[in-house]
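All protein chains of the complex are present and in place, except for one that has been dropped.
Chain naming follows the written order as A and B, and within any one chain the residues start at number 1.
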Amino acid sequence: MTQKNRFETGGQIDRESLHKFTFDGKSYTGHAGDTLASALLANGVRLMGRSFKYHRPRGVLTAGSEEPNALVELRGGARQEPNTRATTIELYDRLFAKSQNRLGSLKFDLLAINDRLSNFLTAGFYYKTFMWPAAFWEKLYEPIIRHAAGLGSLSLKEDPDVYDKGFLHCDLLIIGAGPSGLAAALTAGRAGADVILADEDFRMGGRLNSESYALGDMSGADWAAATVAELASLPNVRLMARTTVIGAFDHGIYGAVERVSDHLREPQPDKPRQILWRIYTKRTILAAGATERPIAFDNNDRPGIMLASALRTYANRFAVAADKRVAIFTNNDDGHRTATDLQAQGIKIAAVVDVRADAPRSADYEVLHGEVVDTKGRLGLTFAELKLTDGSSRTLECGALGMSGGWNPNVHMTCHQRGRPTWNADLAAFVPGEALPAGMTVAGAALGDLSTAGALSGGVKAAQSALDLSGQGPDLPQAEDAPINIKPFWYVEGCSRAWLDPQNDVTVKDVKLSHQEGFRSVEHLKRYTTLGMATDQGKTSNMGGLAIMAEFAGKTIPEVGTTIFRPPYTPTAIGAFGGRHRGQEFHPKRLTPSHAWAEERGAVFVEAGNWLRAQWFPLPGETTWRESVDREVLATRGSAGVCDVTTLGKVDVQGTDAAEFLNKIYCNGFAKLAVGKTRYGLMLREDGIAMDDGTAARLADDHFVVTTTTANALPVYRHMEFVRQCLFPDMDVQLISTTEAWAQYAVAGPNSRKVLEKIVDQDISDEAFPFMACANITVCGGLRARLFRISFSGELAYEIAVPTAYGDALIRRIMDEGAEFDITPYGTEALGVMRIEKGHAAGNELNGTTTAQNLGMGRMVSKKKDSIGSVLSEREGLNTDTDLRQIGIKPVDPSASVPAGAHLMKLTGPISAAEDQGYVTSACYSPNLGHAIALGFLQNGSERMGERIRLVSPLTGVETEVEIVSAHFIDPEGDRLRA
Amino acid sequence: MIIDHPLLGPRDASEFTYMGDASLIDRPDWQSETAARDFYEYGYLRDNPAGWHDELWFHEAGDRSWLVVTRNTVTHEISKVALARDVARARGRSK
Partner (left out) sequence: MHDLIPSTALGGSTPRTDTFPHVTLSENDGLALASVAARLGREADCHGHLSALLGRVPGPGQAVLRDPEAGFWMGPEQWMIGAPSASQELLAEDLKARFGDSASITEQSGGWVCFDLIGPGMVDVMERLCAAPVRRMQAGDAQRTVIHQLGCFVIRREDPNHLRILGPRASAGTLHHALVTAARATA
């Protein structure tokens, strides 16, 4: 098919490169440099979509990112992207797009019946209609409405593309590469500043590419191209086309999305589709230009009716006539420029309809004083109905109608830090207010300087003031400097189905209705009618709605005020915010030094913090995890087991006040701990609740190694630094984390010493190295190592640490040397079983609500010294007779199971929260005892040993009689530890 | 946000962990007659101003300094940043 609406010459398109593309199954051609919208118009396609609510036929309204109407589904398969603006899609070869929001074909949309029902589907329709019965909403109304309304559809497949994040630093960020942005960039770039110039378009130049007037002796587009070429040659200037600055955040941080691959059929291998840049800048110039606004009259939404400036863009930049016969409806001089430009391209101007009595006359086309009051044309504009000031009516035949209602400066980014725009009566528009984001200057049309000359000089001045430059700045070319002479005109008197927000299908009638129903605040108007709440954030519609609301309310526009804009400036793919952090890369993995070895043995891993820890090590023939875990527990208690405990947090504490410092952070005393000894320590929060526990080993008078639980390593370290820096700033103590510096293994079981004696170079007999001893040692003939005789399992046990690089070698050596004792690797599950059997509290018990008292460690809280939490731990409320105490639980029926999370109640009586006496924190099957066991908290539990009570779990349907016992199920005297 | 670290210069707030009111530096004397009341007030009674506020921030992904950041909670403007250790010393915590 030929491009019947394409001019023979002109435009910034590459006629040599022919792109074939498909829209709604039909093939067309276009050129490099086209957008999908310009290519469709070139092919005479005006109808591009159906509207949100009424399924009205819609064409393109604009030529930029403010487009509310021409939304399409771009690409197919998993890359299908809904609600993509045809006006910003850069045409590429074999592009594939579909219209959306239709049932049947675009031309014969079966849901167009909604348009006939429009009397019912007005503002607040959903609120009013679907109130009753409530249950119907979810099951009936919502699915039907969702099916009928709405825009594009999702592929429901995983996004095959990747997204990057990136970070940039500059002295000056310039947002927008139109005349003011380019002039600013030239000024700053030549002065040597680090400049980033970002523009959402794929071709820099802004309106210069869309206008016919000259800059000096060049066309605007040529001047833009020459300027961009100079900027590109400056090493201190980074040009970022296809990059939308989406938000202004605190302290000079901006978000920007660079569309790296959206102009390609698919991204190149390993390359991202888009990059979300975080730009740190000292100063910013907002040169985002201005957006023309439409005028409301009946049926102003037919395909072919668009912004007058868009008609110019299509003609000048893309060499496309929207139609051969065009009418203009304007309230300012800018509308006349469109007529002149189009006529110069050989397009017939049906007439320029101007609401101003003093409208400029023209010898080239007819100027009518009056208004467009209605239009005709089922799938596209055919006639415009006029009402002239002299009282006469007239019908204009035209296939396109340009609306020119004045220009709104693009103040969006000035509002992102809660700035409010102010009203400028001369422009009949909001301009940037006083309170701008820190470091921001506004220039050009975004500031309200709507002439090209004003934009150029404004850009230079903005750069000079932002960077404190003096002097002339670059020589600027001669440029047009005409005023726009606007007469505010928002809507045609008496109109009703006149569209303000075509994307959300909000009409003048809806605004009127909302006013009648009492929605007087602009925020309420917005939410009740949904005006401006579509994906375009009302870039073309808000102003009209405000003006009409003000008129109904008998107020001025500044009295009514405006809603403010929030990031992102244009719709942004969620994938861009995720970046590379998805799937397996959602967060970092931490691997222990024995990871490869554990993998070789088929270990099943569990995430703990970011660590991957071996949960159990299944052997061939084992069919359930319980089989493996029971075996690991019995083997360890029977002979010897080994477990990787590298993940425990480790903090090196040194200094002459190290012991005194530990006295502060632990509730129990450390000052008198002998060198070469280790002690259990309980840390409280200042409010008296237990925070974490671990051990501190005294390697020297002024040197301790503190361990924390795996999960709390970071917060505990932070807390320790707080105590050191903020509470006791003049203690001589130094901290540093050594968690990952050491590979650490627990070797446990009655034969653990025999295993280690084969590895450790020093004497580790019970006499030389008794329970709770610690020392710097060497292993395997001289490797520096640390040994701690501590036990979580309740067995004779050690923890041995070597520098991480030797962790893999050491675990293999331990296994080799332990083979004669059938040493068994055990995972976190077996570790958990053994600590429950021993009654050791862990994260389930130190759960952020329990005190030392609750944990049965009340007497550990020293009253003789100051420690964090000691004062508030004595609060009355934490020390009552009915306090929870940690207890052991065993089922009366040995075959019964005991779920963690179950609650404890009297043997008889109701099951209710009021009857609650405690709860189960940890539970497991004990292979040593042959039945389930559990730890929990029970009111006054320490005084209730032997009592029978009921364990209930309404969630899992369990109700079992249990006996309260000591939490120390195995070896309560601790003989094994000291063996 | 950007926090102007007294030693390292401007750093992204994402490198920091926030704790709250810098009055947490003023931990009461555990041996005072009114210690129970003092610690209760220290732990639970804090101002929550809409406006200027001295806050504790920890440079977790940085040099591990605790900072006292004077920040306007309404505008996020930051007027002063100091090492918490210096602040603590100035408030008489050297003992």
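To be clear about the criterion, a residue touches a chain if its C-beta (ideal position, glycine included) is under 8 Å from a C-beta of that chain, and two chains touch if they have at least 3 such contacts.
All figures in this text were calculated on a predicted structure; none of them were measured in a lab.
Enquirer: What are the shown chains in contact with the chain that isn't displayed?
Expert: The chain that is not shown is in contact with A, B.
Enquirer: With the missing chain put back, one of A:Arg15, A:Lys271, A:Lys348 or A:Lys487 would touch it. Which one?
Expert: A:Lys271
Enquirer: In the full complex, which of A:Gln654, A:Ser793, A:Thr851 or A:Ser953 touches the chain missing from this view?
Expert: A:Gln654
Enquirer: For a quick check of understanding: of A:Gly554, A:Gly782 or A:Pro910, which residue touches the chain that isn't displayed?
Expert: Candidates A:Gly554, A:Gly782 or A:Pro910; residue touching the omitted chain: A:Gly782.
Enquirer: In the full complex, which bits of chain A touch the chain not displayed? Write them out.
Expert: Residues 162, 164-169, 270-272, 275, 278, 280, 580-581, 585, 587-593, 595-596, 610-611, 646, 652, 654-657, 702-703, 730-734, 736-743, 778-784, 802-810, 813 of chain A touch the chain absent from view.
Enquirer: Touching residues of chain B against the unshown chain: what are they?
Expert: 7-9, 12, 14-15, 60-65, 83, 85
The rule is short, and it goes like this: only the chains that are shown with their structure count from here on.
Enquirer: Express in whole angstrom the distance between the two chain centres, defined as the mean CA positions of chain A and chain B.
Expert: Each chain reduced to its C-alpha mean, chain A and chain B end up 28 Å apart.
Enquirer: Name, in rising order, each residue of chain A that touches chain B in their complex.
Expert: By the definition above, chain A touches chain B via 249-253, 280, 417, 438, 686-687, 714, 718, 721-722, 725-730, 866, 870-872, 874-875.
Enquirer: Give every residue of chain B touching chain A within the complex, in rising order.
Expert: Where chain B meets chain A, its residues are 1-2, 10, 12-13, 17, 19, 24-25, 27-28, 30-31, 35-36, 39-40, 42-43, 56, 58, 60, 64-66, 75-78, 83-85, 87-89, 93-95.
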